[in-house]
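Removed from the display is one protein chain of the complex; every other protein chain stays in position.
After this line comes subunit A, so read on.
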Amino acid sequence: MKITLDADKCCAAGQCVLVAPEVFDQRDEDGVVVLLDAEPAADQHAAVREAAAICPAAVIEVHE
């Protein structure tokens, strides 16, 4: 799995951080998403797909 972000669109409400805190974080200055791990291990895949599904701004793209 490989994750890419379109962070310009991020509205920084942090849904991704709630479901996959090991993969996503928010940057201190404005809460915009940052990727902690662009190619997460298998145990994170379900959480990452969930994050992509609930992200309100279609920021997270998952390539499998």
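In this section, a contact is a pair of C-beta atoms (placed from the backbone, for glycine too) under 8 Å apart; a residue touches a chain by one contact, two chains touch by 3 or more; residues count from 1.
One rule holds for everything that comes next: contacts and distances are computed from a predicted model.
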item: The complex's invisible chain, by UniProt name, from "Cytochrome P450", "Rieske domain-containing protein", "Phosphate transport system permease protein PstA" or "Molybdopterin-dependent oxidoreductase"; value: "Cytochrome P450"
item: Contacting the left-out chain in the complete assembly, out of A:1, A:32 or A:62; value: A:32
item: Sites on subunit A contacted by the missing partner chain, in the whole complex; value: 9, 11-15, 17-19, 21, 25-26, 28-32, 50, 53-54, 56-58
